[in-house]
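As you look at this complex, bear in mind that one protein chain is not there, while each of the others sits in place.
All chains are identified by letter, namely A and B, in their written order; residue positions are counted from 1 within each chain.
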Amino acid sequence: MHKESELRPPLILGDKTWHDISNDVCRPVESKANKWWWLAFSLSLAAFLWWVIAVSYTVGTGLGVWGLNKTVGWAWDITNFVWWVGIGHAGTLISAILLLFRQKWRLSINRSAEAMTIFAVICAASFIVSHMGRPWVAYWPLPLPNQFGSLWVNFNSPLVWDVFAISTYFSVSLAFWYTGLIPDFAVVRDRANTKWRKRIYTILSFGWVGSAKNWQRFEEVSLVLAGLSTPLVLSVHSVVSMDFATSVVPGWHTTIFPPYFVAGAIFSGFAMVQTLLIIVRKVLTLEDYITIYHIDMMNRVILITGSIVGVAYITEFFIAWYSGVEYEQYAFINRATGPYWWAYWSMMTCNVITPQLFWSKKLRESVFATFIISIFVNIGMWFERFVIIVTSLHRDYLPSSWTMYSPTWVEAGIFIGSLGLFFTCFLLFARFFPVIAMSELKTIIKSSSEGAKKKQSKTPKSEQHA
Amino acid sequence: MSAKHKKFVYGIFKDDEVVMNAIPVLKSQGLRVKDVISPFPIHGLDHALGLERTRISITCFLYGMTGCSLALLMMYYMNIFDWPMDIGGKPSYAFYKNLPAFIPVTFESTVLCAAHGMVITFLLRSKLLPGVEPHVIHPRMSDDHFVMAIQITEDSEAANVETKLRAAGAVETIK
Partner (left out) sequence: MLSLSGANADQRYKIKPSQQSSVVASLYNKVAAMAGGTSVSAAATPYDKQLDTIAKELMNAKGKSVVVSGSNDPNEQVVVNAINHLLGNYGATLNLDRACNLKNSNDAGVAELLNDMNSGQLGAVIFWNSNPAYSLPDAKSFVTALSKVPVKISFADREDETAQHCDYICPDHHYLESWGDAEPYKGSFSLMQPTIRPLFKTRQAAESIMKWAGATQADYYTYIRDFWAAKIYPMQSGISSFEAFWTQSLRDGVFESGFVMGGVSSFTGDVAAAANQLSKPASGIELVTYEKTGLGNGTHGNNPWLHELPDPITKICWDNYFAVLPAFATKMGWRQGTVIEVKSGNTTVKGPVLLQPAMADETIAVAIGYGRTKTGKAGDNVGVNAYPFVSMSGGALKYFATGVNVNKTVDDDYQLATTQSHHTMMGRDIVKETSLAAWLKDPSAGNHVHLIESPYGPKTPEQLDLWATPEQPGHERPNHAWGMGIDLNSCIGCGACVIACNAENNVPVVGKDEVGRSREMHWIRIDRYYTSDTNKQNAEEKGLGKLDMYGEMEIPAADNPQVMFQPVMCQHCNHAPCETVCPVAATTHSSDGFNMMAYNRCVGTRYCANNCPYKVRRYNWFKYSDNEQFPFNMNDNLGKMVLNPDVTVRSRGVMEKCSMCVQRIQYGRLEAKKENRKIKDGEIKTACAQSCPTNAIVFGDFNDANSQLSQLFKDERSYHLLAEVKTKPSVFYQTKVWNRPAVEGDKHHS
């Protein structure tokens, strides 16, 4: 029996029993959706519809309906792709890396965070397909035998690395998420009292029974998947960063990108988790499980990764100066003082200054402050990708090709539509899937819940060793 | 072992510590404690039940090696042997020279095969597939109750087992 110090803050508030957990987490699944859910769902669906229209228009007419040109070949499309992939990384970090570090506070948030990862990667993948000039042959970057020779793909290209990395990341996250969901579906199945709920959750739970051997294998699989997903988190966003780092464009061609991007991804991902969970815990009344302590811990991660990102920005500047390469130096001078200076300074304010506010315990534990700051962080991270991509491309080696870029309503629509897609998926998830990892959470009731801590403090020290 | 259906007596417990304490007691009383069904994994249970360590992580390693070799072989075949092309001057005439470019895909393929191989093995070995009907012994066995399965050979043993189970802390028994 794992004994935990009574000094550690409780991870589950209130005198919760295992049955309470089952009830609290299954209630949203078993009851009808309330009006807030329907309002949010309608808005998301409408936004998603806008996505459908904008993407269809793009695919039907041509990428010319976007604002790209011969100098700036990527802008909002790849900004959004990297933004979404970055957001997804927090989920895997919470499920995998916090597992390896035995951080039990991950248990009430990992399910939602992983779901966020899945949906974020879906959104990211949508940008990959829609940004192609000929999306109807989007499968050509896959190394499939074909009638052209066979003509194989170019494994030197970071985009092919991306194909493998993103698909691996998506499928492994999906497998990890779903594996964890199986015992929880079994809980819903066993409680189900309507015919359809029983049928569906029986299928979804794959016939799970919590026998000792099953749990033994389950634990092992979770541990190994966590061990596999950890390097995946680090490698996938490194591979995404290499879309830029392996190029010759000044402002892109820098070896700091892999760690810089990974830190930034975790930074923005945790911010998005905060945004989502602050809403979820309130609407689904799960404040006893997603406590202020959880919010505090996530804010600390935001603070750390935000500081890493800030240091990376300063390092970039320093290296640009120290290298003496005039193209690199001009790239940074242009970022800070050129026509897109407003994007650069938004990025700096949102990414470097705002997370530093979390040094204050008061702000770390304030739900309202966290919500606002998390949104600013995500705005800042969006601008970071925009600044990297557009300011480097629009003014590179030969001044004769320098030009400006501005988005069209179609690009804006696709971005907002992707938010719609994301929230539609997430809202459906919150409605039909247990949003907290019930079964795993039950393992810490006796050591980390408030009730257990109270009992612990009442028991004399001499009897606490067992 | 004969092919006939195994017989079990189930004891329902409400606390995992009680279960863990009961197992050695019941075992010393000669009962064959075959399995414990719990809503969450109990630390130390597999050891107490005498379950063998799962070899699934070994399979994961093997799948990973497969993925690694497959990827390297695939890229060697496609970019060096079958149709090498002069792409940016990259040395497609020598595998080891072009190897740095192949590392990301190799790594991802390793993880892909390791993870999916292991998960599929897990699902198959545990017979978890969509459409499999679960054997639900107690409706709250996934909620907050624990089911201990004692194997018996004759139905006559059932009553004895039940008594011992209740003595060990079971709140219910099922034949």
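We adopt the following convention: a contact is a pair of C-beta atoms (placed from the backbone, for glycine too) under 8 Å apart; a residue touches a chain by one contact, two chains touch by 3 or more.
Only a predicted model underlies this, so the values are computations on that prediction, with no experimental measurement involved.
Within the full complex, the residue among A:K32, A:R134, A:K195 or A:K458 touching the omitted chain is A:R134.
Remark: the omitted chain is touched by one listed residue; of A:A46, A:L100 or A:L159 this is A:L159. Although one chain is not displayed, its contacts with subunit A can still be listed: residues 61-64, 67-74, 131-135, 137-138, 140-141, 148, 151-154, 156-160, 163, 243, 246-249, 326-327, 329-330, 333-334, 337, 393, 395-404. Interface with the hidden chain, as seen from subunit B, comprises residues 85-91, 93-94, 97.
Everything below uses one rule, namely that only the chains that are shown with their structure count from here on.
The distance from the centre of subunit A to the centre of subunit B, each centre being the mean of the chain's C-alpha atoms, comes to 28 Å.
The residues of subunit B lying in touch with subunit A in their complex are 16-17, 35-43, 45-46, 49, 51, 54, 56-57, 60, 74-75, 78-79, 82-83, 85, 87-88, 90, 98, 101-102, 104-105, 107-109, 111-112, 114-116, 118-119, 122-123, 125-136, 139-144.
For subunit A in complex with subunit B, the residues that touch the partner chain are 1-2, 17-19, 22, 143, 149-156, 158, 160-161, 164-165, 167-168, 171-172, 175-176, 179, 182-183, 186-187, 189-191, 202-221, 223-225, 228-229, 231-232, 235-236, 239, 242, 439-440, 442-443, 446.
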